[in-house]
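Of the protein chains in this complex, all but one are displayed in their positions.
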Amino acid sequence: MAEATATKKKNLDGAPVIDFDKFRPTRSSENARKRKDYFMTGLIGLAFVIACLPLISVLWTTIVNGLKRLNLNFLSYNMTGVVGGNPTPSGGYGGVVHAIIGTLEITGGAMVISIPIGIMCAVYLVEYAHGGKLAMTISLLVDVMSGIPSIVAGLFAFSMFTIVFGPGTINGFEGSVALSLLMLPTVVKSCEEMLKIVPNDLREASLALGVTKQRTITKIVLRTALPGIVSGCILAIARVIGETAPLLMTAGYISSTNVNLFSGQMTTLPVFVYQEYSKLNANCPVHATSACVPTIPMERAWAAALVLIIIVLVLNLIGRVVAKVFAVKTER
Amino acid sequence: ACGDNTASTSNGGSSSTTKSEPISGDFQGAGASSQQAAVEAWIAGFQGNNPDAKIAYNPSGSGAGVSTFLTGATAWAGSDKALSDDEVKQSEAVCASGAAFDVPVYISPIAVVFNLKGVSDAGKHINLDASTIAKIFDGKITTWNDPAIADQNKDLKLPDTAITVVHRSDKSGTTQNFVSYFKDAAPNDWNYDLSENWPNSVGQGAKGTSGVISTVQQADGTIGYADFSQVGKLGTVAVKVGDSYNEISAEAGSKVIEDSQLDETAKGDNRVVVKINHETTAKGAYPIVLVSYAIVCPAYKDAKQGEFAKAWLSYITSSDGQKAAQDAAGSAPLPSSLTDKITKSIEAIKTK
Amino acid sequence: MSSQDTPVMQPAGGKTADKVFKGIAYACGILILVVLAAVFLFLFFRAWPLIGGDQSANSATISSFTGGKTSSFWGYVLPLLFGTVLVSILALLIAFFISIGIALFISHYAPKKIATGLSYVVDLLAAIPSVIYGLWGGLILVPAIYPFWNWVAHYLGWIPLFAGPAANPQRTVATVAVVLAVMVLPIITSMSRDIFLQTPTLQQEAAYGLGATKWEMIKLAVLPFGKSGIVSASMLALGRALGETMAVLMILSPGLTYSIKLLQASQNQTIAANIAAQYPEANDLGVSTLIGTGLILFLITFVVNYAARKITEKASV
Amino acid sequence: MGQRIDVNHENIYYGDFLAVEDVNINIEPNKVTAFIGPSGCGKSTVLRTLDRMHELIPGAHVEGEVLLEGKNLYDKDVDPVSVRRDVGMVFQRPNPFPTMSIRENVLAGVRLNNKHLSKSDADDLVEWALRGANLWNEVKDRLDNPGIGLSGGQQQRLCIARAVAVHPQVVLMDEPCSALDPISTLAVEDLINELKDDYTIVIVTHNMQQAARIADFTAFFNLKAVGEPGHLEYFADTTTMFNNPQNEEAERYISGRFG
Partner (left out) sequence: MGQRIDVNHENIYYGDFLAVEDVNINIEPNKVTAFIGPSGCGKSTVLRTLDRMHELIPGAHVEGEVLLEGKNLYDKDVDPVSVRRDVGMVFQRPNPFPTMSIRENVLAGVRLNNKHLSKSDADDLVEWALRGANLWNEVKDRLDNPGIGLSGGQQQRLCIARAVAVHPQVVLMDEPCSALDPISTLAVEDLINELKDDYTIVIVTHNMQQAARIADFTAFFNLKAVGEPGHLEYFADTTTMFNNPQNEEAERYISGRFG
């Protein structure tokens, strides 16, 4: 190596001679590039606007239509004793308290099933499996699982309960099982991503202190990834809280309040919305007073849809707050 | 329970004929979505007399309702179709003794609704006979000013708007009842097998009665069929019966049932199955109706269920019950010609 | 406190906990396999009568589903499959470019403050339940979009896809594709945004250092880096679109053809929506048939995901 | 041919934080100028203001002037895109575009302006740039392999080839050898020595021996304390800097008493 300088040889000996003026950018080519840059900026801005239109429309429609019937009465009564378009003795037109309870319990049940399993599966994939064959298979199948149509998940849960608990079994928990099937892949995926971005530094730091792997994972890795895991789980919940089709066959539909997740049918908000939409119009007999509102089912549907969006919003906010509280500063 | 609206007691308990103890407990039914509005009213009315009875009805569809009933998970099923022989046989495994039977509980006229500028929004009806309606729904007549339509509606100015047929996209008893009218009343213009699925690909399909109604509302020139109670502001077709065009109404629907026979081919005890006389010429009758049944066992493994089934059917077929359904769902009352037979069948339910 | 001498390497506690924890993690991984196998087997057994049962009864069931148009399972499921794929691909095509646009807007164009707000909105939108999209699509969008599609059919009708006349109301594949696109848009956006944000600064600076404009930088550094992520986001979205039930059910006027006339009604139907439409009134054999179609959908999802994985694997080498 | 750079009264900010204060330096054409100094003193920051890369960091901005052959880079009418074409940059960690072949990597910059490069022009250019970067012989048989498949040192030379292929006037290098093994380091150092015939070169290095080996001029940056702005402490030709510095801090640094 020391001799390299002695027999010094130009790099460019033998290199073709290049006329760089040929490649010099012309005014027009520069302008064309600039125009393209502006054009793409415009296009990207436009994409944004285009996407906003329907999304704003969805929100706007739901809010405007939903606010009409969204009041305390609507939130504190269920649908028992509601007949046609007639008002109930309490002065309202029925409400969604049973559906809110159903939504929360069934989704809660799905959470209890899928979040621990999902997190542990992600832990397995990231901390133990190190990209082995089994891990590859599992993560492929997790992707496949995220493509299971919700209705198939419903059919599956329904049949499973039929086999285990006898024919025709319908209860809230069955709905939870169906939903957890849909939720699991999202939980696994997002937790996997979150665990992956925990710096390896921290694992090594902990292990170097003579801490066992299990404690390193639970107390350092999971703790550090917590905010991300929480928002991943919230996203997963949001994914299933609006499911209708699988719940129609697993959790059923009832107009009274049922707080027992494990027995009896339960209504959730999306199912409620769908059923009210299916009713479309209520009948008002010829002799009915003006208090009878024929369009009440659709109004209830929109109001319930709005309640559902608000619940999702609140969940999102909780997720944000939790993420903030447990936030981890990674960089100085 | 929490959030319950105190049951509306519009039907004073005194007028009820029930002398027995009030029913209490949890009871489930499932089935036809067409009955939903009526069942809601019935539940409210029934609970007026039996405040401790908790009743749930899942409008999961006739087929699913019957399947669930046949597993023994529900006390009764609602169905737009009478039981098949097979189903009757299967029910023997579920009922404590005997086989399940069906009785009509809900009769609702099916309206042929349309949306046509200058006609329906002016509150006018259109007169059509069975063959014309069949041709429209088979895509043979495609504009509103087709001579076949115009001839029957001399006093209307019909535009040349294209006809958009709107039918159910899901399996439906409404569809089956509707097309069975064509099969009987215009057999030459309707060559499809009887089925709960819409048979041709004319026009547009929509999910559920609500889908049909909202689709019809959304465009000019549409025509569809739907339960009478859902008609709203849409125009309806007056159907030719005999020599006159009869408009739809609950009473008119009732009349065709009055003029109908029982289906004697239905095998099994206590069954009351109506064979709708679509070719009726009864005065003021409206021939396109849906008859929906309640399906129960003559005896239940759990006597309580039997007690409930008996009380429940008695109530919903009583004039009080029928009145409640009429108010809540716009249905047609059961004609007196049927009530006796129904009552007799109900009496057969064992409560011990 | 002072340092005290301890015997060298005394055994550490927590060994059992370590083993148990690993076992649980392993079991949870396996559980995914078991669940999926269970779903598959369940579908398979419920669909068994289609293969092993009385074929004439099967034919009768299928012709009752189709109004007599076909009596073979494949004649039934293939048009459904075609419709499912058509609707999903269209939705993906519409959503894809727009999503990438928004994702780039958030990651590279918008000022940081606005970008954070937008990200939040996008995440929220990803969570709007599909019934609500169904309601909105069926009641608001269908009438609102008719003039536009009518215009398209009028001026672009020479393209077979847009062959007129546009159905009115527009309960067509085109409208459903738009609604599904709106539904999957936040999914693609939020995933690709996260990936774009992770593009190594080094790559971006390399491009800028060569004298690239912003767009050229994106083409040189951001998009190649994000490619595999974009693909998997799209697959997730495609999976969602393939399996979407309620929105399709509430909007589409179904048909059983292989037509690609997007603006005409009663042309296609999707498997998931078909199951939901037929299930309530189906008898035992009918349910088997429907589950058979569900099995096909399941297999398609599997194939799509498998293919996507292979593609991303190749791309990331 | 290289061009000269004159920096006058430059203050460099990250948001409100003044990172480097009042830099005045004259960088001679066709010479190698090295920036040395303790970590955090602002070497990279100053370097990145010389081709307006600094402003890519949100909130970052610059006061003062940077004259390239007398023309202020920060004038209103100057397009940063064209500045960056005239002033090439090589980074600390080699960063070939991972999806491109070796050949495409070299051509990446040229293609921006010349959409339709004839095959023979492209071939010539690739050969010229790779020879210039001392890499031709090692890769000429596998130009279509991905650039990422090369070793670290080869990748770094590929990045240099990519930078010179657009024929800049100035090449900036930020610790180009710090991620390389000794053998690759030598190859890159040799290359820098040859490149100065055609370009003005500015190099940041944390390795004083390297500065001593390759630079004609050396600038020593320093900072009083963490959180204080860095500044140019001492600028001299390399021989003076390492043998007889006229600045106490520089002497302490060079003799290894800190840093």
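Observations
Letters A, B, C and D name the chains as they come in the text, with residue numbers starting at 1 for each one.
The definition used in the following text is that contacts are C-beta pairs under 8 Å (C-beta built on N, C-alpha and C of every residue); 3 or more make two chains touch, one makes a residue touch a chain.
Just so we're clear, the structure is a prediction, and the values are computed from it rather than from any experiment.
Summary of contacts with the chain left out: across A:Ile63, A:Leu207, A:Ala288 or A:Val322, the touching residue is A:Leu207. Shown as candidates are A:Thr61, A:Thr88 or A:Thr224; the residue that touches the absent chain is A:Thr224. In the full complex, subunit A makes contact with the omitted chain through residues 1, 130-131, 199, 201-212, 215-216, 219-220, 223-224, 226, 326, 328-330, 332. Against the chain not shown here, subunit C presents residues 1-6, 8-15.
Going forward, only the chains that are shown with their structure count from here on.
Think of each touching pair as a link: the shortest run of links from subunit A to subunit C has 1 of them.
Among the remaining chains, D is positioned farthest from subunit C, on the basis of C-alpha centroids.
For the pair subunit C and subunit D, the distance between C-alpha centroids works out to 47 Å. With centres set at the average Cα position, the gap from subunit B to subunit D is 84 Å. Contact of a single residue of subunit B with at least two other chains is seen at positions 33, 60, 64, 214. Residue positions of subunit A touching 2 or more other chains, listed in rising order: 33-34, 249, 277.
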